[in-house]
Structure formats: C-alpha cells, structure tokens
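To start, the structure under review is shown below, and the notes come after it.
Of the protein chains in this complex, all but one are displayed in their positions.
On to chain A.
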Amino acid sequence: MLLAISILFGCQKDFLDIKSDKKLVVPTNLKDLQSLLDNTERMNILMPYLTEISADDYYVRADRYQSLSSLTMKSAYVWAKDFVYQNNSSSDWDWRYEQVFLANLALEGLDKIERNSNNAKDWNNIKGSALFYRSWAFYQLSQLFCKPYDSTTANTDLGIPLKRESDINEKVFRATVKETYEQMLNDLSEAIDLLPTVSNPKTRPSKAAAHAFLARLHLLMGNYANAAEHAAASITLADKLMNFNDLDATANYPVPQFNDEVIFHSSMLGALILRENRLIVDSVLFDSYQADDLRKKIFFYYDGENRYKGSYDGTRELFTGLASDEVYLILAECYARLGMTGNAIELMTTLLENRYAKGTDLSLGTLNQEQLLYNIIAERRKELVFRGLRWTDLRRLNKETAFKVTLKRELNGVQYELLPNENSYVLPIPPNIIAINGIEQNER
C-alpha cells in the first residue's frame, strides 16, 4: 500500500494539473502564447498620452481647454500640483500593467514548454518578444511615474512596481529607479539574442528594435558609450531613411504607416487635447524649422493655426515607436558628447540630407563640439516632434545647465510655470491604485 500511495503521490502533480473544463482556453502552446503577444491593442497602440500632453511642443486655446471633460488632461496640461485623475484612475497605468500581465503569462507559459530544435525559432521569438514588450510597458510607466534617471540618487528614487509574475495575488510594491532601469536593460540584453534580426509585421519586436530601445535607455541614463554601441548596432540592422523629397507634402498624412524608418511600431492613445484641430504647434518650435526644411510642410499644415500631421502612424494617432531617425540622432548625440565630432557630423549629414530640400547646403563642419551638441539637440526636437519623446528629453536635459528650460502656459490670463527638475515632472500615481495596494505616492 505504501508503494501504491507513493506512486499516487508521485503522479499527483500531473493528475491535478489538468483543466477542469475543456472549453476554457488556457493559453498553453506556442501559438496561443504568440497570440497573447499579438494583441496590438495592449502591446503597441494606446500608449500613455500624459507625456505628450504635459510637453511643450504645443498649446491650446482657453476655450478648447475649458471644453475638455477629462480632468486628467486638464491637470496634465497645466502641470497641476493638485493633479486630479478622472474617475481616480488612469488607463496610462492600467493598460501598461495589462501589457505586463500578458508578457508575464507568455513567459510563464514558456517555462512549461521545452525548447527543442523544432520549436526553437518560435520559442525564442516569444521569449524575446515578451521580455521586450514588458520592458516597453515598464519604460512608458517610468517616464510618467518615476524621477528621471540620476545615477547619484537612482538607488533610492522610487521606481515602479516591477510585476514579474502573472499571479494576481502577488504583493505589489515600488522598486527603485535603478532596479526599474536595470530590469529593462537586463531583459532587453537577453532579448537581443533571442529576437529575429528584423520583424514582420513591425508590431513585433526585433533585434534592431531591442538595440534601438537599449540605445534610448542608455541615453536617458547618461551612458553615452553604451548608447552609441547599441545605436550603431541598430543602424547596422536597420539603417534605412525615408527621403522627404519623395513624400507628398500635400497628403492628409504624408508619412505612411510601417514606413522604412519604423523599427518597432507603437502609437499613443488618442487624447482630445492633442487632436489636430485643437493643438497649436508651439510658435518658437515652428519657427525653428528653416524654409528649405521639408519637415515644415510634411509635419505641419496651416488652417489659421499651425497643426501637426506628420505621424509615422500614417493616421491622426501619434507615433511613439522606435524608428531609425531617432537612432541616428541618439548615435550622433553620443558621438558629439564623446568628442567624436567627425562621426557625429557624418551621421547628421546623412539624416538631414533626407530631410531638407535637394541641394540645400548642410555644412556642419565648422561647429565645435559644444555647438554641434546644441545643434543635434535642436535637430532632435525638430525631428522627433509629437513622438512622445519631448517630455522624456525635458526631464533628461534639465539636468544639464546648458539645456535647462522653464515651461510656461497661459489660460485666460493665468500663468502656469514648470521649473526645471520640479517635482511635477513626476506624475502622481492614480489614487485608485494607492487606495487598493497602498504603495507610496510621489511627491508633488
């Protein structure tokens, strides 16, 4: 009998592992796991909009502001100290953690499937993709709810909850900023070896995308050498640039979806305040485009005000993914900062040749390192406008005296100001989250 019991004991785990209703589709095989990740609604599109709403590339008229019903948007626009979330919650938080949940599910599913020579390609792709997507969510959250990365304080600055298990009963707590960034760096490094060189469709991650993403992260962290290394690696895999001379500037949306520059497709949740008939492009920014800069006509149109139409999504939705133009700019900036001005100028020339009208003189040769960096940062702002990156750049560059700016808005004669490195550069965590799990709130 003891023998019988021990045999029963031995197989008990398998005995109870079976699902009780066949109709329940429990994602278990590779195809199902891939389907979890192919849910573009959570993995690629509808990304946080609070970054762009808070940024300074645009403004809205007071009546347009007043007519907004979302208190979240209203608070974000004026960097309100007493930030109010509509319904006390925010999809910018909720949906990113849904993305994390899906990625975790896929990763846990893989733990139960043995990798062999037959399934290695799919298995690797799912593992690499899940790590990438999870980092993508963590990245979006970190730009909203954590302080900008500062190597001196990252060890104590509050990060985001790093959910690494799908178990919904797991206790949630905030990691540090350092842990948050390290999580992304480690996951992406692991993903690089697993992902295919390029991906199809572009909603799926690739090696090129992982390098580009790492370059972006290292740039944020001030690791210029690492950023340069990954940017260069990305460019070797995906170096294509669109020549804006070939685009139809009169089209409603001149830049096509999934175009040659797109490495990883992602777009922002449509915000009413950012709709093309509401937002007015910041005049200083608009005026910074020179007359022979094709972007002036391709990115913007005029209907009494300057409006934006240059999304890499090819629609009115704002593109927030990874594209080769950004990688060129990262690499150029890093080269400039590392003193490799020659390389920086070469890269910038290549990029700008594709942006300016044919025959424009692009001589950057006379600039010194400081001027060159300043020039690259200015080009960066012009190139990556309405890509969800401005807020991140503000947070990053405000640490450097040369690039510090104070943001100003005005509504019906009331002035609003956001000083460099102010606490309001970190958004409060939505109150419903605090109420349920009791994690620490950000200072405002």
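The rule we apply is simple: contacts are C-beta pairs under 8 Å (C-beta built on N, C-alpha and C of every residue); 3 or more make two chains touch, one makes a residue touch a chain; residues count from 1.
As a convention for this text, contacts and distances are computed from a predicted model.
The chain that is not shown carries the UniProt protein name "TonB-linked outer membrane protein, SusC/RagA family", picked from "TonB-linked outer membrane protein, SusC/RagA family", "Dihydroorotase", "S-adenosyl-L-methionine-dependent methyltransferase" or "Peptide ABC transporter substrate-binding protein".
Remark: the omitted chain is touched by one listed residue; of A:Lys19, A:Lys81, A:Lys121 or A:Lys408 this is A:Lys19. If you put the hidden chain back, the residue from A:Leu71, A:Val172, A:Val198 or A:Ala249 that touches it is A:Val172. On the side of chain A, touch with the chain left out of the figure occurs at residues 1, 4-5, 8, 12, 15-27, 31-32, 35-36, 38-41, 44-45, 89, 93-94, 97-102, 104-105, 161, 163, 166-170, 172, 201, 203, 432-433, 436-437.
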